[in-house]
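Heads up, one of the protein chains got dropped from this complex, but the rest are sitting where they should.
Chain IDs A, B and C follow the sequence of writing; residue 1 opens each chain.
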Amino acid sequence: MARITAGLATSHVPAIGMAIDLGKTQDAYWQPLFAGYEWTRSWADAAPPDVVILVYNDHASAFDLTMIPTFALGTAASFQPCDEGYGPRPVPVVQGHPELAAHLAQSLILDEFDLTLMNQLDVDHGLTVPLSLVYGQPEAWPTKVIPLAVNVVQYPPPTGNRCFNLGKAIRRAVASYPEDLSVQVWGTGGMSHQIQGARAGLINQEWDNRFLDAIVSDPAAVAAIPHIEYLREAGSEGVEMVMWLIMRGALSDDVEALHRFYHVPASNTAVGHLVLQPQP
Amino acid sequence: MARITAGLATSHVPAIGMAIDLGKTQDAYWQPLFAGYEWTRSWADAAPPDVVILVYNDHASAFDLTMIPTFALGTAASFQPCDEGYGPRPVPVVQGHPELAAHLAQSLILDEFDLTLMNQLDVDHGLTVPLSLVYGQPEAWPTKVIPLAVNVVQYPPPTGNRCFNLGKAIRRAVASYPEDLSVQVWGTGGMSHQIQGARAGLINQEWDNRFLDAIVSDPAAVAAIPHIEYLREAGSEGVEMVMWLIMRGALSDDVEALHRFYHVPASNTAVGHLVLQPQP
Amino acid sequence: MVDNSELDDLPGTTVFTAERSRQGFPLNQMCMSLMAAANRERFHADERAYLDEWPMSQEQKQAVLDRDFQRMLDLGGNVYFLSKIFASDGLSYVQAVSTMTGMTVEEYQAMMLAGGRSPDGWRSKSERA
Partner (left out) sequence: MVDNSELDDLPGTTVFTAERSRQGFPLNQMCMSLMAAANRERFHADERAYLDEWPMSQEQKQAVLDRDFQRMLDLGGNVYFLSKIFASDGLSYVQAVSTMTGMTVEEYQAMMLAGGRSPDGWRSKSERA
């Protein structure tokens, strides 16, 4: 039977991808950030899972405003890195797991989540920057990936509670897949940032750190945070942290935080990162 | 305050649209079918609502298989009839109600329905055939229309229960819209039909008529019907009847059937039709 | 996997699951392309060459060339998409669908006018056998 072996949360700032792609990770500006992922790099290389369900959002790359799906699941065999306007990132093609994805699609829709299914999908920095942070610059990604794209660009995104419940449904669906697969769920985006208007540049270290505490120890309380609190406290783009709740919902109630890191700034953004292990 | 003043259910067989467009409604084959809509034509002309929320499915017209949304709501100001391959149907452009649609979008997503929002959408016979059946061939449609496209082509469609609950959420959302609008909800598709495989041509009059009874008097029982029963009893394409439950959920528990009609066949399909009035 | 044994037990019926949708994706997208008149012309001028532009399997291409709609369903085709092929051949749903039933068009039409195919005997493979 398939099982969820870990959860991981991380920011997915595009400038981080550029720093990796341009070989700037040891520059003074970037070095402290990448140092915070070194533990994770070793942990990840030691035992990559069979599949990562990678929760992210597209940023006007593959999706325009013709169709705006709340939850879009990638069921294809592979996913090309997007050309975000100046050529795709120099990273490997992302290999999917279409059989598990079809199982998730069917299970989750019958469990009354109103998914949009994607037989074709290009993936932007929201998905590839986390892979680069965790796995560096390999010839091929060491794990298969099922993309789960969440609308957090157009208001309203799904509620935190809905995301938490989707995570729980993913847990049930994975547990009912007969093949013996190790599956991780990654939640990406955030932490506090705002990249528009007179309030641009907002960072709320106190709120972010309370969020990092609570998502580990009291996720139900995090699931109850209304959108307006994210917008007010963590900035208009900080609301994308609802995606971390999908990851958290997919884990057992009790988790151990194997690793935690927080750093300000990467470009306009506060970077947060967690590695969580479910406890029996 | 906006209020839901009626519900309507009807099949949306493409050949019915062709019969109307080619002036064949009085042909021997078609006359009995159109006779069954005469009561509705008078009722509808007497008092068109301000807005119809029209639940339908696309049939490989506007949507291909790249993205398959479970529920897609049209938020645009207008919707062009699709070119389904041989030129669009000669019917008026469908005018939307973007303000109410934006209100529904926001209300329903916050109510934890995972909509896909459509800022642009061409509408196929699934939406225009019901308008033609009810309003004939006017210069302009007498009512605004908010399209709600449901995936019933790729298995699994949403469950009947999910559709019923979406209808209830639509009812709440409409009731919270401050402008004084009369709104109807139409559920379309069905009844029994199968247009593929050795079992093609399946029609189940007994099952269809039980469905017509129960959707009026015991909708919760209808909402509990599993997909396999639709597929087995009403044919592989008959499963689209789950869409009627969205209409039914949007009405009060108690309704009066003002009109009921059933006819076999239109092309490969059993035609069913209801006009329902909510009771206080 | 999700237990789809009930779906598989329906006789003469191919349920279009997410898994089939992925397998049939290039076939069905090719069908969609036939909505444009220019593509229909190119298709009918040289079907094999047109199909070779798509990442379809050889079996999928052969089934299209043979107009074997049941085989197309088995290979991930969906009837609403396949309709673009038979519409471009000038066939109606009734005409094309009847080819999957082992009946002549006339027999199929007569069955429909008489009230359609009864579900009796068609509810499960065991009931059918």
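Throughout what follows, a contact is a pair of C-beta atoms (placed from the backbone, for glycine too) under 8 Å apart; a residue touches a chain by one contact, two chains touch by 3 or more.
All figures in this text were calculated on a predicted structure; none of them were measured in a lab.
A.B. asks: Using the contact definition given at the top, list the shown chains touched by the missing chain.
C.D. replies: A, B
A.B. asks: Of the residues B:T5, B:T66, B:Q80 or B:Q106, I need the one that contacts the missing chain.
C.D. replies: Within the whole complex, the residue contacting the unshown chain is B:Q106.
A.B. asks: Which of these, A:R3, A:R41 or A:R232, touches the one chain of the complex that we don't see?
C.D. replies: Considering the complete complex, A:R232 is the one touching the chain left out.
A.B. asks: Which of A:M1, A:A35, A:V93 or A:I195 sits in contact with the chain that's absent?
C.D. replies: In the full complex, the listed residue that touches the missing chain is A:I195.
A.B. asks: Touching the missing chain, which residues of chain A?
C.D. replies: 14-15, 59-60, 64-66, 68, 83-86, 153-155, 192, 194-205, 207, 228, 231-233, 236, 264-265, 267-268, 270
A.B. asks: In the full complex, which bits of chain B touch the chain not displayed? Write them out.
C.D. replies: Residues of chain B in contact with the hidden chain: 75-77, 98-99, 101-103, 105-107, 110, 117, 119-120, 176-178.
Note that in this section only the chains that are shown with their structure count from here on.
A.B. asks: Counting only Cα atoms for the centres, state how far chain A is from chain B in Å.
C.D. replies: 37
A.B. asks: Averaging over Cα atoms per chain, report the distance between chain A and chain C in Å.
C.D. replies: That pair's centroid distance is 39 Å.
A.B. asks: Could you give the separation in Å between the centres of chain B and chain C, each centre being the mean of its C-alpha atoms?
C.D. replies: Inter-chain centre distance comes to 25 Å.
A.B. asks: Could you list which residues of chain A touch at least two other chains?
C.D. replies: In chain A, 106, 110, 117, 119-120 touch at least two other chains.
A.B. asks: Quick check: what residues of chain C touch more than one other chain, meaning two or more?
C.D. replies: Only 17-18, 21, 25 qualify.
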